[in-house]
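Questions regarding the structure given below will be posed in turn.
Up next is chain A:
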Amino acid sequence: MKKIFYVLFTLLGVSLILAPVAKAQDTYKIGAAIALSGSIAVYGEGFKKAIDLATEEINGKGGAKGKKIEILYEDNKSTPKDCVTAVRKLITVDKVPVIIGPAASSNFMAAAPVAQESKVVMLSAQGAAPALTKAGEYIFRVFPSDVLQGKGISDLCLQLKYMEVPIMYVNNDWGLGLKNVFVENFKKAGGKVTDEIPYDEKKTDYRTELIRATKGNPKAVVNLTYIVEGSVMFKQAYEMGINTQWICGSAAKAPKLVELAGKAVEGIIGTYPVFSQETKDYQAFRSLWMKKYGDAKIPIFGEYNYDMVHLIARAIDQGGYTSDGIRKALFEVAKGYRGVTGDKTFDQDRGVGSEYGVWTVKDGQIIDYKK
Partner candidate 1 sequence: MIETRGLSKSFGGIQAVSNCTFALKDHAITGLIGPNGSGKTTLFNLITGFIPPDRGEIYFKGKRIDGLLPHEVAIGGIVRTFQITRVLPRMTVMENMLIAPPRQTGEKFRSLWFNPKTIRKEERENRKKALELIDLVGLSHLKDQFAQNLSYGQQKLLELARGLMANPSMILLDEPTAGINPIMIRTIMELITKMKEWGMVFFIIEHNMDVIIELCGWIFVLDNGEKIAEGRPKEIQNNPRVIEAYLGI
Partner candidate 2 sequence: MTFLLQSIFNGLLAGCIYALFAMGLTLIYGVLNFVNFAHGELIMWGAYFLYLFMESPLGLPLPIALIPALCLTILLGLSMDRFAFKPLRQANRLTLLITALGLSFFLRNGAQLFWGAELRTYGFEIKRGWKIFNISITTNQIAIILTTLVCIAVVYLLLHRSRIGKSMRAVSDNLELARVAGINTRRTIRFAWIMSSSLACIGGILLALDTNLQPGMGMINLVKAFAAILLGGVGNIWGALLGGIVIGFAENLGVLIISTGYKDAIAFGIMVLLLLLKPPILYGSQD
């Protein structure tokens, strides 16, 4: 009994010692509580690449306010619980004034109150839930909210004259939120949603859901899916000989989807927040990417993460390395800032707007959809 408590205290001591010894501040540290493991680690890896690229570029040009910036990654394990721990650690142990927040909206929203409470700026480059920044004035997003995209999908359906569609969506915060916006807009515009089919993430078999969705042979089916789920589903739909027009959201627009599902995704269309890939900035970004990683497979939302790091660096440059400085400067540096993803001016809810485009898969390539 005694021995065990002895061991416990030693353990406690060790963990205390392991706590970082305060080093001289030779860099500006930025926290990043992103998913490096767990269910959405597939996305997290891509984000990290984009963030690293931006950091390297900024430091190559002398960093921010005379010092280099450094990203402290903290794994959020894709669960809300660990997001809270990760953010808390970044705030209290590493004492960062600004944090790149978790990706999935639910994870982000779990961690946001912690940042707000501690008055630390937290940004999201991919959370799409409308209520994302509600936690307070320290919470920002550089990604357009679902309100816009949901309307975009609804408009697309109307434009293509699909007045009666069933909707399938991945049963998580993103899918449900987008579905709600879509249904609301679609109904308002006179469309009819024939069936709503939520499905679980990470399944290997979606035939049952597909059968139910295609009951009555609808001309088009709206499917708000992720990469992995989408690839399984479209493959199975192809095998089952389902002939319908698939309409997706932005989360499925990824080279990985085509890689996984091959010709089964040929002809699917979807909306995505659009930004011109013809601008000089974008070309520069792409060539930087190719130089660093050797391919042009820019991961989904990679551009947003890239822009976000640039915004943070600029904010530090202008407002200084304090959370309030960064918070105030963010509005100013973002005003009229055109990164690779277009205008990043923050609105009063600390979010950004965007235009929506339509993508499609043709001959194994993701291209802009033209009627």
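The candidate set was assembled so that all candidates are chains of the complex that A comes from, given by their letters.
Here is the rule we go by: a contact is a pair of C-beta atoms (placed from the backbone, for glycine too) under 8 Å apart; a residue touches a chain by one contact, two chains touch by 3 or more; residues count from 1.
In this text, all values refer to a predicted model and were calculated from it rather than measured experimentally.
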| Neighbour of chain A by the touch rule, complex-wide, chosen among 1 or 2 | 2
| query | Once bound in the complex, which stretches of chain A touch candidate 2? | reply | 37-39, 41-42, 171, 197-200, 202-205, 207-209, 211-212, 215, 228, 231-232, 235-236, 238-241, 260-264
